[in-house]
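Some notes on the structure that comes next.
Of the protein chains in this complex, all but one are displayed in their positions.
The letters A and B name the chains in turn, as written, and every chain counts its residues from 1.
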Amino acid sequence: MSKILEIEDLTVSFDGFKALNNLNFSLDAGELRVIIGPNGAGKTTFLDVITGKVQPTKGRVLFKGKNLKKIPEYKIARMGIGRKFQTPRVYLNLTVRENLDLVCNRNKNVFPTLFGHANNSEKRTVGGLLETIGLDSKANLQANLLSHGEKQRLEIGMLVAQSPDLLLVDEPAAGLTDEETENVGALLLSLAQSHSIVAIEHDMEFVRQIATDKVTVLHQGALLCEGKMDQVQNDPRVIEVYLGETPE
Amino acid sequence: MNNETGIAIKKKQQRNKLIETGTIIALVIIFAVILPAVIPAFRLRLIGRFLSLAIVALGIDLIWGYTGLLSLGHGIFFALGGYALAMHLNLQLPEGQLPEFFTLYGVEELPWVWQPFYSFPLTILALIIIPGIVAGLIGYLVFRNRIKGVYFSILTQAALLVFFNFFNGQQEIINGTNGLKTDTERIFGVLVSSPGVQRAFYIVTVISLILIYLLCRWLTSGRFGRLLKAIRDDETRVRFSGYDPTGYKVLVFAISGAIAGIAGALYTVQTGIITPSIMQVAFSIEMVIWVAVGGRGTLIGAIIGTMLVRLAQTFLSESFPEIWLFFQGALFLIVVTVLPDGIVGWWTSYGWHKSRSLLGLQPKLATYPSLVEDPELQQERETIAKK
Partner (left out) sequence: MSTLIEGLFNGISIGSVLLIAALGLAIVFGLMGVINLAHGELMMLGAYATFVVQNVFKPLGEPWFSFYIIAAIPVAFIVSAIFGLILERGAIRFLYGRPLETLLATWGVSLILQQFVRSVNWLLIICLGIFCLLFFGGMQLLKSRADWESMRTKIVSLLLPLAAGVAIAFYFLLSQNSALTNAWFSARNVDVTAPAWLRGGVEVLGFQMPYARLFIIALTILCLMGVYWFLQRSAWGLRIRSVTQNRTMSSCLGIPTAKVDALTFALGSGLAGIAGCAVSLLGSVGPNTGQNYIIDTFMVVVVGGVGNLLGAVIAALGIGILNYLIGSGTLALFLTTISAPQSMIDFFLFFATSSMAKVMVFALIIIFLQIKPAGLFPQKGRTAEL
């Protein structure tokens, strides 16, 4: 199986503080990987580096074998990496449909956007997506009228509209009710059939639901362990960082 | 059901479009046909100036109201447009002669920057293109480094000061502090200050205002306009969606600069002179307050705001010159704290319902919009009603 994402010896430091420390990581194409770790483990910085928001101090990030160093965020996004933020970030003053349409746009250069119109295939994609995320009936509502869970789903929909090969999802279940969490989980699982996904999550219940493949544990900017969910759960080191010193 | 709401929305849009076209045509008739016939020439000139200022306000609304970039340096582009036209008018001389002021500084040969302005079409092109390019260049240098928000505002203000200094200091090229007169010059062989020419300029101003309004409408309505709003609301997200905001911001800033250039040219010929004082810091910030008073993010608000504030200024500074600055200062404070959406914003969100209820009409929305507009709830309501 080919690797879609490879990270070699990655270090990111802010004024001497190492947010990531000699991290090695790789992801197979088509895999759904869940990353867990206590606060300050460097999970969000990890996504920042992949999407080009933060430049690595040392080491490199390869996406489909291509080094992402010094490539601006928008180009990385066009190469096929989509990112969902921790808090839902949708365009609040646009309607749901307009939100999706904007991301769905095939040619994102200035003049094609200015003179172009949504063509039929794009319209169909948007229509289909509205159904997938279950916001069909609210397509013409402004996004600031949506509930938190609906915004989460809309943002995931916007990710998919971008038609990326790799989805990076940061805490998709944060602030959701149990039912909504399960909906989002099912949505992710169905997306996993056609995309590679890296999901960052705190909620263990949710992790158990979606972690069909491997789970990676980060701690203090470095890789702590990696494996199947039940393996990781019983690893003494993981228990230690989550629950503190184990009594001998 | 989805289809039906779609059709309803389309009908509503069509109706709104009809209303809008009607209003525009009515306003054109009032301003371009009736007003010139009714009011005295010097008042008409005043209104012509206001209308040209409304054009800049449209440009500012485009970048501030829609894209979230507060420029405090639009005086630069305004002045560039004004100077371009004034230079052309100053060159309407017999062969071989130089504009008078050059002799004061002992300049004997026309500076090269003046050469293109012999030609009228080139001048028209220049008064649009030059401000546009300057704006685009400033915008590019600032935006590509992701300098935004207040930093952008401060830098545009500094740029304004720089241009002000530059124009003041260059006596041998553009007559420094004294500026260029246009009233005593000729265009197509007729004196610029003569009533016929002034009326023609007035009508050109009205037409330009309409055309630029339509241009801004078009820019802000489609995908491009939605992207501008997206940049205003969350630029980082736009970047992660695969758009490069820099290009969009540069383009829209350049367009706004070009619009200011046109406005400056029209303002200059209806004022009679252009001097570097048009690039004073205060004037450029004033432009922003016109938009704020009218309501940013609504194009019509920019026009209304400009007219209202300028009218108030004319009235107050004619009768109580001391009060005007107090009033203007208070206007800044009040608009920002009490009326953040301006007059138009207040009207659409509050005043409309208020006046309806004062007339005894039923309010249209009685509860949270999310409940009333939620189609699922509407459907439920209907089924309950049927039972």
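Please note the rule applied: contacts are C-beta pairs under 8 Å (C-beta built on N, C-alpha and C of every residue); 3 or more make two chains touch, one makes a residue touch a chain.
All values derive from a computational prediction rather than experimental measurement.
Check B:154, B:215 or B:273 against the missing chain and you find that the one touching it is B:154.
Within the set B:192, B:274 or B:288, the residue that contacts the chain not displayed is B:288. Screening B:37, B:333, B:359 or B:384 for touch with the missing chain picks out B:333. Among B:14, B:165, B:184 or B:349, only B:165 touches the chain left out of the display.
Although one chain is not displayed, subunit B still touches it through residues 70, 141-142, 145-147, 149-151, 153-155, 157-159, 161-162, 165-166, 168-169, 236, 281-282, 285, 288-289, 292, 322, 325-326, 328-333, 335-337, 340.
Operating definition for what follows: only the chains that are shown with their structure count from here on.
For subunit B in complex with subunit A, the touching residues are 1-2, 5-6, 9, 219, 222-224, 226-227, 229-230, 233-234, 236-237, 239-245, 247-248, 251, 369-370, 373-376. Listing the residues of subunit A that touch subunit B in their complex gives 51, 53, 72-75, 77-78, 82-83, 85, 89-94, 98, 101-103, 105, 108-110, 113-114, 116-118, 136-141, 145, 158, 162.
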